[in-house]
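The complex appears here minus one protein chain, its other protein chains still in place.
Chain nomenclature is as follows: A and B, assigned in order of appearance, with residue numbering initiated at 1 for each chain independently.
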Amino acid sequence: MKRYWKFIVPAGVVVVVIAVLVVSLSSSLVYFNTPTELTEQGPTDARLRLGGQVVPGTVADTTTGVTFEVTDGRETVDVVYVGAPQQLFQEGIGVVVEGTWDGSLFHSDTMLVKHDETYSTDEGTYDPEHPFGDGSDQA
Amino acid sequence: MSEWGWVAFAYGVAYGSLAVYATSIAIRIRNARKSIGDAE
Partner (left out) sequence: MEPQVRIRRWPWVVIALSLAVAFTLSMISPADSVQGDLVRIMYVHVPSAWLAYTAFFVTFVGSVAYLVTKNLKWDRIAAASAEIGVYFTGLALSLGMIWAKPTWGVWWTWDARLTFTFIMFFVYLGYLALRRTTDDPIARASRSSVLGVLGAIQIPLVHFSVVWWRTLHQPPSLIKPDGPAIQDPLMLTALIIGVIAFTVVYVALMVKRIELIHLDERRLQIEQSIERPVAGEAVTAPELGAT
């Protein structure tokens, strides 16, 4: 009997801990909301994160920061960002911005650049003749 | 910091810590051999 307890007690503890973690954190494990989710849910007071791609051609400098549109392919949200944009911030790149959503504008003061899993070289600069890359950035 | 600066930082951490870890194993082996009277 003693040998079983050696298994059951720690196994039980681990299972409970993982269950509690996953259930209680399940919503906060989702790191950001998409433009579609924000559009559907409407304005909230809570501070949240919005993630998506910067729509090319929408980036405009303001006196306090920069404005741009973020899309997930279905919906687009206008973002007003106050502060200096991240070093890698550019049109077409993935971003996660933190702030508040008033139903029409997303006011943000914190920006993270989300790098995707694709990697490629600048065609012409590094290896013009490599057979697989088309040199385009899929970010 | 420049891009190469970050790269140097990362590689310093990676290769430096590997060297330290490998050395720690080597030293622990040497000490253990000494204490059991196993000649080097």
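Just so it is clear, a contact is a pair of C-beta atoms (placed from the backbone, for glycine too) under 8 Å apart; a residue touches a chain by one contact, two chains touch by 3 or more.
Please read all numbers here as calculations on a predicted model, not as lab measurements.
> Name every displayed chain that the left-out chain is in contact with.
Taking every chain of the complex into account, the missing one touches A, B.
> Consider the whole complex, including the chain that is not shown, and state which of A:Leu48, A:Val82 or A:Leu112 touches that chain.
Counting the whole complex, the residue in contact with the absent chain is A:Leu112.
> Touching residues of subunit B against the unshown chain: what are they?
Looking at subunit B, the ones touching the missing chain are residues 1, 3-4, 6-7, 9-11, 13-15, 17-18, 21-22, 25-26, 28-29, 32-33, 35-36, 38.
> Residue-wise, where is subunit A in contact with the chain that is not depicted?
Residues 6-7, 10-11, 14, 18, 29-32, 51, 86-88, 93, 96, 111-122, 126-127, 130-135, 137, 139 of subunit A touch the chain absent from view.
Here is the rule we use: only the chains that are shown with their structure count from here on.
> Per the centroid of Cα atoms for each chain, what is the distance between subunit A and subunit B, given in Å?
Averaging C-alpha atoms per chain gives centres 37 Å apart.
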